[in-house]
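Here the complex is missing a single protein chain, while all its other protein chains stay put.
In this document, chain identifiers A and B correspond to the written order of the chains, with residue numbering beginning at 1 in each.
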Amino acid sequence: MATNPFHTLPPPQDFAAGASPTQQTSRRVRLNRVRRHLWNHVVTGLAVLSTVIVIAPLVAILGYLIYKGASSLNLAFFTHIPAPVGEPGGGMANAIVGSGLVLGIASLMGIPVGIAAGVYLAEFGRGSWLASAVRFTADVLNGVPSIVMGIAIYSLIVMRQKHFSALAGGVALAIMMVPTITRTTEEMLATVPHAIREAAYGLGVPRWRTVLSVTLKTASPGIITGCMLAFARVAGETAPLLFTAFGNEFWSLRLNEPIAALPLQIYVYAISPYDEWHRLAWAGSLVLIVLIMVSVTLVRIYANRGVLKGAS
Amino acid sequence: MSSPIISIAQKPRQTDPSGGSQGSPAQLDAPEAPKSPVRQFLMSRSSGKAADTTFSAIMLMCALSIFAIVLFILYILIARSKLSISQFGFKFFTRSAWDPVSGDFGAFPFIYGTLATSLLALLMAVPLALGVAVFLTELCPQKLRAPISFVTELLAAIPSVVYGLWAVFVLVPLMRDQLGPFLQKYLGWTQLFNGYNFGVGLLTASIILAIMILPIISSIARDIMLAVPISQREGVLALGATRWEMIRMGVLRNARIGIVGAIILGLGRALGETMAVTMVIGNHPEIPKSLFSPGYTLASVIANEFSEATGDVYLSSLIEIGLALFLVTIVVNAIARALVWAVTRGAPARAH
Partner (left out) sequence: MGVGIDVENLNAWYGSTHTLQDISLNIPANHATALIGPSGCGKSTFVRCLNRMHETNPIARATGVVKMGDIDIYQDANPVEIRRRVGMVFQRPNPFPTMSIYDNVASGLKLNGFRNRAILDETVERSLRAAALWDEVKDDLKKKSGASLSGGQQQRMCIARALAVDPEVLLMDEPASALDPVSTSKIEDLIFELKRQYTIVIVTHNMQQAARVAENTGFFLNGKMVEFDSTHKIFTNPKDKRTEDYITGRFG
């Protein structure tokens, strides 16, 4: 950006020495060119500036998180349940385990359905209007606020059973995972070269076996990564759990009882008035962020191998 | 006639006993040789037609489950909000009452709050997001490209509650102690910054929202811009354009529709954002009079009051708000996706 905007211009002319109209016009052209080049640099600068401004919050958030969270993170965090109000110490062990359970239920339901739907889109429905409709709906569903999922599952399960439960939380997260996994599975299957499928067909392998043992197997690293991405995304979701899993201060591993979850606990502690709980909230956030960063990084690595973007 | 090919063909190998005749007709040489175990096995296997049908049926059902999910949510939300709908009708969304005690509910303040925060957030986020997109696709040196886009992806992956936590303990004090007074001092004449500044309120919520929707707008805008063919860029450059002019005429002009789609997607995200906004908006069911006033959004009121909603009408009203949120975000997202699809021509979008 230190380049001289004038470096491409011809040397200035001497108008006093009776320059011709052509030479005078070129002066206007020259000024115009200067303006264009200046504008070019201004915009370039703005683009760079905005990039810097965008990166700043991440650095700020991460930095602050690590600063606040790391000091609060100790072994007790991972092994103890919350201490009674006012008492120091305690941890979020029950929330971590609870998140694990709820996420486990969600994955058990969401991953097979999502992968199967993705298989349909990539292998059986290619080009059909139904597949396009499913694809479009999945994308739209991805944009629905998660709290809506929460109150829908509340109405379906919690109201009927008259109590909150880990199961309800799992279902709420599962319906969030399905559209994401469907799309990533479809993308990954599309990267499998058709020649591989033809090789299997040519050997007389039936369609279903080809899809399972050849196509899915070839695309499996990418598919697994897609599942991890969906997993990481719902791992941080609070809203759908507010009225389904609800949270629990104590140990609970029962499917039919309210259960603690990490993001839920962070939320409750963050808006509480107790410093000790704030500390725990920071620590919990750090744990959550680390989990998510690992997943995003792994996705990046696989994205460079396969083709996650359709364009270019 | 002798063709040049025959000379090559006359290699010693070509001494074939059948002498080039048509060969024996379509019959197996008698006697039939015993079939190998491999052949026997393969002949005994079924063709798997039944399994194929079952398999594709299962896959289809799972694909249809996506429709089922949408329809189910719609159904249940409508069913449970019937009470509120019958009681308040459509005026529900134009009235400003919100009194759980007397049972009088009107959702207008929440609509106002949602729209105000979302639009303010867009105002802040869109220029920055487009700047980043332009930078990453056109101006960025190759080596920096991967780390910076990685960083924007990370930003998108941070959970809402963590943003909220940071906003509560960093952004709110910042607004209360530094940013707020600064704005009041220099921009107070706009009448936008009147009233007490406690740090929480419309502006703080808009800022954190802007930070949250920025990555998604940016990355989709990037995908759109990358979808513009290189020939467009080169054509403009060949006419003697500067870098920026090339971007403006060669890329942005073609990508206009898709970029609008990206912005609308960001809007969709902003409309439904719950946790971070809830933590910093002040949760006051009144139309905010200044940027510092507390407000309330559709998503926040549900998050805050749902579990304490006593009374069927109360609950039903909240569910009706949820229904409204559902429908609005679906429509907004559908429009946005259609616009994006029109530019990328149905190439698989990244799962955002």
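Descriptive notes on the structure:
Note that in this section a residue touches a chain if its C-beta (ideal position, glycine included) is under 8 Å from a C-beta of that chain, and two chains touch if they have at least 3 such contacts.
Every value quoted in this text rests on a predicted model; they were computed, and no experiment measured them.
Considering the whole complex, the residue from B:48, B:181, B:195 or B:229 that touches the absent chain is B:48. Within the complete assembly, A:213 is the residue of A:32, A:79, A:213 or A:297 that touches the hidden chain.
For the chain missing from the display, the contacting residue among A:66, A:200 or A:298 is A:200, taking the whole complex into account.
The omitted chain makes contact with chain B at the following residues, 1-6, 8-9, 11, 13-14, 16, 18, 20-29, 32-33, 36-39, 41-43, 45, 47-49.
Annotation for chain A: contacts to the undisplayed chain at residues 126-127, 193, 195-196, 198-206, 209-210, 213-214, 217-218, 220.
Just so we're on the same page, only the chains that are shown with their structure count from here on.
A separation of 10 Å divides the Cα centre of chain A from that of chain B.
Interface of chain B with chain A (complex): residues 42, 47-49, 51-52, 54-56, 58-67, 69-70, 72-73, 76-77, 79-80, 127-132, 134-136, 139, 148, 150-155, 157-166, 168-170, 211, 214-215, 218, 223, 226-227, 242-245, 247, 265, 268-269, 271-275, 279, 299, 302-303, 306-307, 318-319, 322, 325-326, 329-330, 332-334, 336-337, 341, 344, 346-352.
Within the complex formed with chain B, the chain A residues making contact are 36-37, 39-40, 43-44, 46-51, 53-55, 57-58, 60-61, 64-65, 68, 112-114, 116-117, 119-121, 123-125, 130-134, 136-149, 151-152, 154-156, 175, 178-180, 182-184, 186-187, 190, 204, 206-209, 211, 226, 229-230, 232-233, 235-239, 242-243, 246, 263, 266-267, 270-271, 278, 281-282, 285, 288-289, 292-293, 295-297, 300, 308-312.
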